[in-house]
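Of the protein chains in this complex, all but one are displayed in their positions.
Showing subunit A:
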């Protein structure tokens, strides 16, 4: 079948396909469990799509060896599941927090990496426009004239950055401040060792 030595992942670094897949899985889990939309990983997505289409083309050409082809096809299905689940959780968050996402995108500096891919940006803008048209047609035009606008930023709840998460530590960090929950407690610091798991805010 195809030869997998090194894959050029775009501008920064050379990664093996195995590393690419494990980074995709990590991004998938992070996106699933974090309360807000994380940074966009478009180069990761593109590389994985490239690998998948490459593998599928090979499979189309080589019809022999039923066992090999089915093993490759199973792996393609697994990777495709992770990729679509990742994109689906991003879209769900965009739908949930659309005005805040667009605001964040507008207010970032030019040099910063973007939060949304071009397609996601277009989706978010269309969603905003459609929601406005819908609200106008259904309710707002029947209201008295001075109530006919709605501020999307206030109308849609913003992501709760203070929610608790489970986390696993990849690099040792020291002196992380833990805020007190009640008035009687005082704040304290913890050190996070590599490989340990925690639950905190």
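In this section, a contact is a pair of C-beta atoms (placed from the backbone, for glycine too) under 8 Å apart; a residue touches a chain by one contact, two chains touch by 3 or more; residues count from 1.
We adopt the following convention: contacts and distances are computed from a predicted model.
UniProt records the chain missing from this view under the protein name "DNA replication complex GINS protein PSF2", selected from "TATA-box-binding protein", "Auxin-responsive protein", "DNA replication complex GINS protein PSF2" or "3'-5'-exoribonuclease family protein isoform 1". Per the touch definition above, the residue from A:57, A:75 or A:119 contacting the chain not shown is A:75. Counting the whole complex, the residues of subunit A in touch with the unshown chain are 1-4, 17-18, 21, 25, 32-33, 51-52, 55, 67-68, 71-72, 74-76, 78-79, 81, 85, 154, 157-160, 162-166, 178-182, 185, 190, 195-201.
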